Every structure is written in structure tokens, then in C-alpha cells.
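Left out: one protein chain. Kept in place: all the others.
Take a look at chain A:
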Amino acid sequence: MSDFDWGIIARSSAFLAEGMALSALLVLVATVGGLILGFGLALMRLSSHWLLSVPASTYVTVMRTLPLVLVLFWFYFLVPLVIGRPVGSLASALLAFVLFEAAFYCEIVRAGISNVRNGQSDAGLATGLRRAQVLRLIILPQALRAMMPLILNQIVIVFQDTSLVYVVSLHDFLTAASVVASRDGRATEMYALVALVYLAICLGTTKAAEFYRKGLPT
């Protein structure tokens, strides 16, 4: 093992931390923004009015068939064209992530809401609650429980997908590590570190999802 130089990790830690911060920012914005937008899309898809449901389901279908890399590229080149000035790769990447993830969160939210029995909403309505109240007080709390493991799972996927931002020359954690790896010729050490970090974060989140599911009252 004498050929390995694990000190490289300590020496490049500031640069790696910057990459990790970007990854974390992307995950956070994509999850929060994606959930909010996805929630709206899900309500539209569930609407009985086609003017709401058709655009939403078209959006979701299109987004889900596109590779994320393509969406990242698109926004990088398209957004400046639309608004007439460059926006920088970070802003376009954040926007792309939010709009892309919204399609997936829409499906998660929709499945969660559809899973709640119809009778629950009848019961709420029968007591005089309004539709919005039924949704907020009765349907969503139940839907959220069903959705939690799926949301955590999606966060793991988003985290893994953040490495794709290298195409718009952003340095996420993986990209930062690979920069160090090729600059200093320390590929083994850096990629071992990357693998361990991804493993820890993804396994941790998956375990949290399992733990959450087990803790649910039946």
C-alpha cells in the first residue's frame, strides 16, 4: 500500500468540499423546487378538467423520456436565448434540475394521493369540510407517509445525477475528485474516496427510508 498517497485527500479537501457543496445545493434545490412544482403538476394531473390534466401529463411524459444530460444542455443554451443574456451555468443547471425532477416528483405525489381511499375524501366532505381542507387535513398527511420512502429514494437518484453537471462545466463532488485525480495522477485514491462517500450517503438515505417504513403504524 506504500504506493498510495492518502494525504492527497487532506491536501485537496477544500476543493473537494466545494464540489460537495455544489452537489448538496443541487440536491436541495432540485428536491424542494421539484417537490413544490411536482405537487402542483400532480394536482393538475388528477384534475377532472382536461385543460389542466392534459398539459401536466404531457409535460411529465416528455420530461421523463428525456435524458437529464440533454435537459441540462438545453437549458444552458436555451435560457440565454429566451431572456437575451447569459445566466451562467449554475442558474441554468438549477433550473434544469428543478424542472426535470418536478416530473418525477409529480408521479410520486400523484401515486401517494391516489393511494388514499376515495372514501376518506367522502368522509371529510360529508362533515362539511371544503375540498382544499380535505386535501390538506386528510389526504395529504396520509399521502405523505406513503410518499416518504419514494421521496428519499428520489433524493438518492438526484444526488447521483448531480455528477452530470460537468457537461456545463460545473464542479460537483465527483467532477472535483476527477480533476484532482488527473491533475495529481492519484486516480485510485480519489475514486476510492468518491465511491465511499457515495456509498455512505446513498446507503444512509436508503436505510432511513427503510427505517421510516418500519416505524409506520399499520
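Rule of thumb we're sticking to: a contact is a pair of C-beta atoms (placed from the backbone, for glycine too) under 8 Å apart; a residue touches a chain by one contact, two chains touch by 3 or more; residues count from 1.
By definition in this document, contacts and distances are computed from a predicted model.
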Chain left out of the displayed complex - its UniProt protein name, from "Thioredoxin", "Amino acid ABC transporter ATP-binding protein", "Cytochrome b" or "Acyl carrier protein": "Amino acid ABC transporter ATP-binding protein"
Residue among A:Pro67, A:Pro141, A:Gly185 or A:Gly204 that touches the chain left out of view: A:Pro141
Touching residue (missing chain; options A:Ser13, A:Ser47, A:Thr61 or A:Gln120): A:Gln120
Contact with the hidden chain (one of A:Leu129, A:Leu150, A:Ala192 or A:Ala208): A:Leu129
On chain A, residues whose C-beta touches the chain left out of the figure: 117, 119-120, 122-130, 133, 137-138, 141-142, 145, 217-218
